[in-house]
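In this view, the complex is presented without one of its protein chains, the others remaining in place.
And then subunit A:
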Amino acid sequence: MTEQERTLLPLLAGLCPMHAVLNAQGHVVQAGPTFAKLFGAQPALGMRFLDLIELRRPHQAEDMVTLLACAGARLRLRLRASPHTALKGVLLALPGGGAVVNLSFGFSVVEAVRDFGLTGADFAATDLTTEMLYLIEAKSAAMEASRKLNLRLQGARIAAEEQAFTDMLTGLRNRRALDHVLDRLMQSEQDFALLHLDLDFFKQVNDTLGHAAGDHVLQEVAQRLRDAVRANDLIARVGGDEFVILLLGMTERAPVRDLAERMIARLEEAVLYRAQECRISGSIGITLSCAYDSPDPARMMADADLALYAAKGLGRGCARFHEPPDKSVAPLRGIA
């Protein structure tokens, strides 16, 4: 060791607490206090540096020659012993074949301060590690508060949407929800059957037994309709005693007709209200999206409406399909 080295090397302990000085054989002859802490009870002094720490990038090193070959480069290293903490560092050659290595933790710092019980005093006064740890904690706390707020806002939004799309009396979807779903079906080009249901004799129930009875009947109707369709079909109450039902994926008339007739049969079963029998029925107009070259919600609603009037005209309690006009006789519109 030269006279100059003897003067300068001790300064390193104050400036770089995680440094080590290696002799020409690659043994640690001087170590900063934090460097020493990495090895716990095992003294680092006198040990071969490469027995303590493994060089991973830019290349592996087995001896002092290969180690010195990456002098000045950014080094990636790892403790050989558990917890195998990742380190970064730089190595500079000393005259006479030795070297100075200075290390830091990089992203492993959060675990490292815990694993080695490090404090602010273990880092150089100019080191930003403490500030970085502060930022990590401060930002995590702020993020956590934001995340909780987001969850609450999301919950509130879902509840508000749910409410905005729900008919409060029956718990069925409302007109807004129906428009929304129709738009979505158009965009995704999914086929479906559209049923327009109008209750028959409901006005009589309302007039003779009162609104409370009418409300009760509507709730019972809603339950019976829900029981009749599949989970992903949609039932919307679009008027006092008017409902629209969307049966997703339906392209054949026969199963839709069966379902519509089953619904009507269920509606015709008496509803009990305060020991009074309320008897209603329903008429249904139906149209299928696959009957159109390019289905349009407004057009389909109008066509289902026409079919509904045809059903009513046939004496109520029945279901009718919209019959597209014969293309050869177009533009005459009508219903069969």
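FYI, a contact is a pair of C-beta atoms (placed from the backbone, for glycine too) under 8 Å apart; a residue touches a chain by one contact, two chains touch by 3 or more; residues count from 1.
Definition applied: contacts and distances are computed from a predicted model.
Chemist: Looking at what's absent rather than what's present, what does UniProt name the missing chain, "Phosphate transport system permease protein", "Spore germination protein", "Heme NO binding protein" or "AGCS family alanine or glycine:cation symporter"?
Modeler: Of the names offered in "Phosphate transport system permease protein", "Spore germination protein", "Heme NO binding protein" or "AGCS family alanine or glycine:cation symporter", the absent chain's UniProt record gives "Heme NO binding protein".
Chemist: Which one, A:8, A:69, A:128 or A:145, makes contact with the chain that was left out?
Modeler: A:145
Chemist: Looking at A:21, A:100 or A:118, which makes contact with the chain not pictured?
Modeler: The one listed residue touching the chain not shown is A:118.
Chemist: Pick from A:136, A:272, A:290 or A:314: which residue touches the chain that isn't shown?
Modeler: Of the listed residues, the one touching the omitted chain is A:136.
Chemist: If the hidden chain were put back, which residues of subunit A would touch it?
Modeler: 110-111, 113-114, 117-121, 130-131, 133-142, 145-146, 148-149, 152
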